[in-house]
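After this line comes subunit A, so read on.
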Amino acid sequence: MSDPVNSISEWLRTILSGWGLSEGLITVILAVLGVVILATIVLVVDIMLVWIERKMVARFQDRLGPNRVGPFGIIQPIADVIKLLIKEDILPDGADRFIFNIAPIFALATVLLLWAVVPFAPTIIGADINVAVLYIVAIGSIGTLAIIMAGWASNNKYALLGAFRTVALLIAYEVPMVIALLVPVLLARSMGMQTIVAAQSPWYIFVVPLAALILFVSSIAELGRTPFDISEAESEIVAGFHIEYTGMKFGLFYAGELLHALTVSALIATLFLGGWRGPFVDQVPILGPVYLFIKAFLVYYLIMWVRYSFPRIRIDQMLGFNWKFLTPLALFLLVVVAILDKAMVGVSQVQYVLVMLGANLLIVWGTVIILRTYARVERKRVGEERAVAIAPESDLADLVGQE
Partner candidate 1 sequence: MISLSYFLVFAAALFCIGLYGVLARKNAIAVLMGIELMLNAVVINLIAFWRFRTPEMIAGQAFGVIVFAVAAAEVAVGLALFIAIFRRRNTIAADEIDLLKW
Partner candidate 2 sequence: MTVFQAIFLVVAVVTLGGAVMVVTVRNLIHAALWLILSLFGVAVMYGLLSAPFFTVIQVVIYIGAIAILMIFAIMLTRRVAQEPGSSVNKGWWMAGLMSLVLFTALVWMFSTWSGFQTTLPQLPEGIDTIKVLGTALVSPDGYVIPFEIASVLLLAALIGAVVVAWERKT
């Protein structure tokens, strides 16, 4: 009872070997079964996410949200899926048929692949590989590929523009994200997810809160959500890379986007909020997934909160924010954490955590001062009187001279 997943797997193994199947074949069957079950659970959660997201955005915007289909509108996503399924499937003129069709599959599949390394409980994990953190980065880069394929194959200039913007964004924000991911790796001395979770006493958010914040911000950018949603800025490029997609192909992009948000939340929860750790989880491993999902939904709520509270920023501001601010900050933090970690060999855990936390807060304080100075300069620059019309240099001099 304490560990249902492994006992069920053992039970199935006994039954299958009773049928006279070979050991290797049983392992393959059980692995496939596990993949199918995990993917199904995740996709069912994904359908519910549509409802959660729509209900939450309605609350943030002082509306009621879906409330017609079923109690509290909870059947609404099913109705949405049926609508998407019976819509006409359009292939745009001049589109690259194969790439156009395969891109949405890639978009959803890459998100599903990420769940392979999320540990649900001490004994329940898809694959406890020793390069899990790098694996997350690798799968993220395949997601980029799906977007560029969709944008190019659509044969539409808005789609291509959206894809270009997204890829510039994804490649840029990958840098601070990877550096922020390195911090828990450095503290736990492993890239394996289970080791990182096991090493978290206390949770890393209390040790290196700044790394968690950087990861959170760059993850929002990776997700392409507001304030970083220039990839599908409706007022500029209509819908971005998925402009030409209809019906369930669009549905796959939509599902992938929502699920990506929850997946990233689960990863942040695993890396910084202790994953499956919680009271009594050692006695009852089945509590692990419950804790993990509670934490993941907490992070998901924060992502939604940011999404519906901030306006979109321009692409030059966004790239400038990444290269001039987030990346140097993340690098500086990594160096500081590495030096402190090396310097504090042998000190007690309480001292270690306090010094790390203090260093983090000190960096935050310094950053805020720098930002405030920059904001003052920028306000002054923007507030200056400037010639409005764009004129040749000589005319401009005349204009200024007349005043």
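What we mean here is this: a contact is a pair of C-beta atoms (placed from the backbone, for glycine too) under 8 Å apart; a residue touches a chain by one contact, two chains touch by 3 or more; residues count from 1.
Candidate selection criterion: all candidates are chains of the complex that A comes from, given by their letters.
These numbers were taken from a predicted model, which means no experiment stands behind them.
Q: Which candidate, 1 or 2, sits against subunit A in this complex?
A: Here subunit A touches candidate 2.
Q: Okay, in this complex, where on subunit A does candidate 2 touch?
A: Per the stated touch rule, the residues are 24, 96, 99, 129-131, 134-135, 137-142, 144-145, 148-149, 152, 160, 164, 167, 171, 174, 191.
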